[in-house]
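Note that one protein chain is taken out, while the other chains of the complex remain in position.
Note that the chains are named A and B in the order they appear, and that numbering of residues resets to 1 at the start of each chain.
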Amino acid sequence: MKPKTPWSPAAFLERHSYFILTLIFAGFSALPFYWAASLSIRNPAETFTVTGLAIPFLQYQPTLINWIEELAVGESQRALLNSTIIAVGTAVGVAVLGAPAAYALSRFSFRRPANKDFTIWFLSQRVLPPIVTVIPIFMMMQVFNLLDTRLALILVNITFNLPLVVVIMRQAFLDLPVELEEAAMVDGASYLDIFLKISLRLTMPSMAAAMLIATAFTWNEFLFALTLGSLDARTIPVHMAGAVDTRGIQFWFVGVRVLIAMGPPVILAMLVQRYIVRGLTFGALKG
Amino acid sequence: MKMLKTLGLLLGFSLVSSLAQAGEGLKWYSDGSVDLITYQDREVIHLSKDQLGTMFGKGKQPFKGKKIAITVNNSGPKGGISGPLYRLRPAWEELTGAKLEIVEMPLAEQLSKTMFDLRMGSNQYDGFIEGAWYMGEYVTPGYIIPIDDYIADPGFPQWDPDWFPPSLREIHQWDGKYYAVLNDSDGQVLYWRQDILGSKEWQTRYKRDTGKDMPHPPQTWQDVIDIAKYFDGKNWDDNDPDPDDGIVMHFRVNEQGMFHFMSLSASFVVMGGDTVDRGTNNYWFDPDTMEPLINQPGHVRALETLYELSQSGPAAQAAWDLGTAWDWFLRGKSIFVFSWGDVGSLVQDESRSKIKGKLGASVLPGSYEVYDMNKNRWVRMDKPNIAGNTTGGSWQGVISAKSKNPEVVYSLYALMATEPVSMWNVNRGWTGVDPGVQIHFLPPVGTASVMGYLKEDFHERDLFYYLDAYHKNFFADTMLPYLRINGTEEYWRALDQNLSETMIGRMTPQEALDSTYKEWQSITNRRGKARQLKQYQQSIGYRH
Partner (left out) sequence: MRRAARVKWIFILPASLWVLAFTVFPFFYGLYLSLFNVQFGVEDQFIGLGNYTRAFEDSRAHNSVIITLIFVFAGVSIQLVLGMLVALLVNRPMPFRSVLRALITLPLFATPIAVGFLFFTIFYEEGGLINGLLGVKIPWLSTPHFALLSVIIVDTWQWTPFCFLLFLAALQGIPEEYYEAAALETTNNWKIFWHVTLPFLQPTVILVILLRVTESVKVFDIPYTLTTGGPGVATQVLSMFAYRAGMRFFDFGYASAISFMVFIIVMIMIFSLFGRIRQSFAGSEREQR
């Protein structure tokens, strides 16, 4: 292969154009967060008077009163804690239950029901609009005495996100060539060993992506958090909806809450980053 | 530097106050009276022995060991309606020996969540600070209890239902019995920029440009339209260099837009009188057949008027929620706004308002022509027909029938309704509790002290306009009847959607109201016409 030398004009331009495009898109992704920050450090009266890029000090005088007020109340912190606990519980649940199921669907053949049936059944769990299940799930939680508990929300979120993880990981396992696993089998390794030490490790990017997605869905889940929770199990989305009071939407608190709510996910996303991209080491394993 | 100093002060203050407020909610006097000390700000509200009720006294904690959970709007310890509960909690807990759990719920979801709880039998809450239109949903299945006996009981904190004007009394009762305790009183009045409309300079200019005298203060909606049209598009306010508007309204769909229509249309539709029948003191349905009256000529003309008026406002208002629309007025960009008491108190808050001291207000203007739904023709009056309204939430405490401690709940509501606490609430705008009953207004029509308001930084001239407007509104001879039957939310939302379509020009007023008529028929049929009819008759006091 004749690699493009890093300093030839064509390569230089090409490489930079990718970078620039990525930069633009990242900016587009980040801009609303910048705006949220700006809302949060503005006086409520300036919510609508500051326009355009809202450059602090230039267009308005920043203030911390919204942050102080919000944090003094303690509701944000509580919602954050609840959401984090529910997200972690759900993540563990869907990983432990979902990865093996996905593996089974990709490596083994089922006859009654067939693989395809399982997969479609799992996928169909995401199709039914949740409003249908609000009453029956409320009833179930009432019977188990789990109303207004974090556990109830963990159970519900595992139920709804498990299918997602299964479907995503199934595809990842399908895309994984079997040669390594077959070699290990010949060497006498158990199914569990192969699954954990080879298959799962090689599909880490997809697993990380699936977990991130399941966690995001759980973090943002509104309907059940609203109906099942009231005081003890208030989550971030319900707390967000609460930014509307009898005088309208309090945009300055929305700004603060959006940023506070991003805390744990940002940390999580950063931790998981390195699992998503495994770079060029993949090729080495094949040799 | 200033920011750091403020930060330091705030942190220090909250630290000190959180340390200091441990345990101290009351201060007793030898004559049996007591000071209630509010949470955090540590303000003092003094109650006499009589006002406190015979159950309570130093050392007496009649409800020791009990716990109640109350649902309320999600405004936090410093916001409207929920704030006062937080402030009075330590005092009330020390008084009663009981514990109060304040369960905040997003405003739009409170009815859903509480009905869910009641219907499914999970009974997690003892009381609800409801919006007045919830009552139909709670009362008809027997989910809440009447409180006449509690009111009459001298053991509880004392408040007088006679303070209510008939319009407000009605929405705290159902079929003659009391279910809700005095708290907030909501209604829409007309606010304007008195510094502009009252200025000789602008009045002269108006006369010069239009050839007519400025109809100020406006007596009819047409007056409002004329003035709004004149000022729309001119830069009459020097807070910013951009042109300003004549009026601003909050039309965001599925929120409070339909209240604008209800309040405005009242004077075109409601004919006063001593009886109640299809065409007298009636608005919503035919009281014999439950046929919707929403597309009668009076309603249609009112919607046409509303639409014409809206053209003098910013086009963006079709999507504006309450706060966003008010912000436009508070920033000085609109001559008029017609909305709730919060506007008057927000105007006083200089961190939100640029127009303190420039406020004018009156009860909503009227219409010379009213459509008589008995005779099915337009009637022209000698004076404009003015109709007051109680549109809005009028957030009020009710008690769940499933509560194990109803008297404990009542004691909380009653404490909030005693004269000193009620005055403390209405004096302060941030509480969201607006004036409406006799004790809130100034003499000669009421018994309130003007100092109470002025001490909380209410501008004197604004205050006189504000209280006068609300007094005339709640005590008006003709009132818009408040719809509270089962399914009110559904009827209102159907109307709201069609109104929104009209405001963006997708439907004509006639089409919108005809469509609403059809939708209301299906809603009535689905819920059972006989049942709906009976409730409607009860709610308007119709005897046939």
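Assume a residue touches a chain if its C-beta (ideal position, glycine included) is under 8 Å from a C-beta of that chain, and two chains touch if they have at least 3 such contacts.
Bear in mind the structure is a predicted one, so any value in this text is a computation, not a measurement.
Touch with the chain omitted from the figure is made, among A:T63, A:T119 or A:T246, by A:T119. Even with one chain removed from view, chain B keeps its contact list with that chain: residues 109, 111-112, 115, 119, 137, 140-141, 251-255, 314-319, 321, 324, 328, 486-487, 489-490, 493, 497, 500-501, 503-504, 506, 526-528, 531. Not every partner is drawn; the one left out touches chain A at residues 1, 15, 18-19, 21-23, 25-26, 28-33, 35-36, 39, 47-54, 96-98, 100-101, 103-110, 115-116, 118-137, 139-140, 155-156, 158-159, 162-164, 166-168, 171-172, 174-176, 178, 185, 191, 195, 203, 205-206, 208-209, 212-213, 216, 219-220, 222-223, 236-237, 240-241, 243, 249, 251, 254-255, 257-258, 261-262, 265-266, 269-270, 273-274, 276-280, 282-283, 286.
Operating definition for what follows: only the chains that are shown with their structure count from here on.
Contact residues of chain B toward chain A in the complex are 3, 6-7, 10-11, 14, 69, 71, 73-82, 101, 103-109, 113, 116, 120-122, 124-125, 240, 250, 321-324, 326-327, 330-331, 342, 346, 351-353, 393, 395, 432.
Contacts from chain A toward chain B in the complex involve residues 43-45, 47-49, 62-65, 68-69, 72-73, 75, 135, 138-139, 142, 147-148, 226-227, 230-231, 238, 241-251.
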